[in-house]
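Below are the structure tokens for one structure; questions will follow.
Heads up, one of the protein chains got dropped from this complex, but the rest are sitting where they should.
Showing chain A:
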Amino acid sequence: MEVSVIRSCSQATNPKTELGFSDSRFSFGKFNEKLFSRKPNSVSFESPLRRGKSGLRITAQAAQSDRLPKSKSSTKSKTLNRIRLFAGLPLDVVSGGTVNQFRAISAGLKALKLLGLEGVELPIWWGVVEHESMGKYNWSGYLTIAEMVRKAGLKLNVTLCFHASSQPKIPLPEWVLDIGKTKSNIFFKDRAGKPYRGCLSLAVDELAVLNGKTPMEVYQDFCESFKSAFSAFIGSTITGITMGLGPDGELRYPSHRGFAKSGTVPGAGEFQCYDKNMLHLLKQHAEACGKPKWGLGGPHNAPAYSELPTANTFFKDHGGSWESPYGDFFLSWYSSQLIAHGDRLLSLASSVFSDSAVNIFGKVPLMHSWHGTRSHPSELTAGFYNTATRKGYKEVAEMFARNSCKIILPGMDQSDKYQLKESLSSPELLLAEIGTACNKHGVGISGQNSTVGAPDGLKQIKKNMLSENLNDSFIFQRIGAQFFAPEHFPLFIEFVRKLNQPEPHSGNLPTKEGTTTATDSVHTRSNLSIHMQSA
């Protein structure tokens, strides 16, 4: 009997039995197939993927990942299947201490587990847990979820949300809003003096404005209470904790308010330095710098929220105030305040959870509109002093590295070609810029998407997963009706299944070899043969 074996790798590894990711197809003759030969005298094995570098690569990696325990280190031999995949639970999965849509969540968890996801992300809201009065915590609904997740055999990444959500509507704790009614300066304010009630101003972080306690103390109590309530889960089921850092949980100023209508060009956004305490800090800083006049307010020539950057002179590409000494003074201060705020919260989290085996994350926004201008107005108003002439994410990455925290970057599903041309936006470039800064400082990056169903979103995510922009995990946001819709979910399944299977790059395949393989494998064209992918 002659057996010709064509294999791309001599190391035969049994395929993982647990699920249907590795898309290896095993094709045997159907068992009830009519038989034609009683003495089959040749068998050939051939990988349906052509022999080539890509095929070989998977095999080797599969073997490797079997042996290596999951380790956080070594970003060198990064492979797709080492990026842990999470899906976010609905924002309003818990309200008033109970789990909403319990059955849907329970079915969803099972589906995700079967699909092979690492775990889920659970947003825990300050406004839900510490709703009624300060220091009175109700974790019950979230504990139920944690238990469901544990039972489902999934991991949990918890996001502590010290902000409010507008859709679905989840406000800050009632007692905090009550305080805000009389002391509106606990909130960020824009030039018009309009408060932003989505989170507290970073300027009050260390002021005792909440019934005699500082917000930092309140956040700390919250974290401590969380830690004791979830002690049974932390380090086992709960493997990650994301610290809310500002509006929408992101480290930024609420420079854009309300939702931008789709299809309209977003404005530059507004600086948020007009609450009493911010102004006070600014004034102190200006005086310390010997420029007291610069400390009286924010830039007078910055455009309003929805105005184009060109509507005023601050962000002008050439000769704009942002490039002036005043501009540098203001922007340095404005961004350093934000970084200091992030530093306070992340070091708080690191110290509270220092004895727990969890990763701490913080989320940095992807302010990609107007990235094509020299001044990057959206980034500046959001608090990132990153322009054509200044690399601003260095300090951010340093701050994360200092606290041994990992960074979450959203917008991994956004590709340049689907952005409005007029907005000079480039999510891809910005992502690469932040990614580079993080890699330089050894900060792990976890990715997120911004929407479900962005055009070619899954493709873009996969591209990012293959790049240096992502090396820790990916959190798909988020499950819900749209996620499970027949229009989307099959694509997601396909996406997950293909993660372990690198795209065949046609350029990679030596064409000559392809030809020889084809002739070698003529045998397999006949029905008699057995096709078997060996890896």
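A few comments on the model shown:
Rule of thumb we're sticking to: a residue touches a chain if its C-beta (ideal position, glycine included) is under 8 Å from a C-beta of that chain, and two chains touch if they have at least 3 such contacts; residues count from 1.
Following the convention adopted for this analysis, contacts and distances are computed from a predicted model.
The complex includes a chain that is not drawn, and of the options "SEC24 homolog C, COPII coat complex component", "U3 small nucleolar RNA-associated protein 14", "Alpha-amylase" or "AP complex subunit sigma" the UniProt name matching it is "Alpha-amylase". Considering A:K113, A:K155 or A:H285, the position touching the chain not shown turns out to be A:K113 (whole complex).
Interface residues of chain A with the unshown chain, by the touch rule above, are 1-3, 12, 14-15, 17, 19-20, 25-43, 50, 90, 98-108, 110-111, 113-115, 144, 151-153, 479-481, 484-487, 489-490, 493-494, 506, 509, 511, 514, 517-519, 522-523, 525-528, 530, 532.
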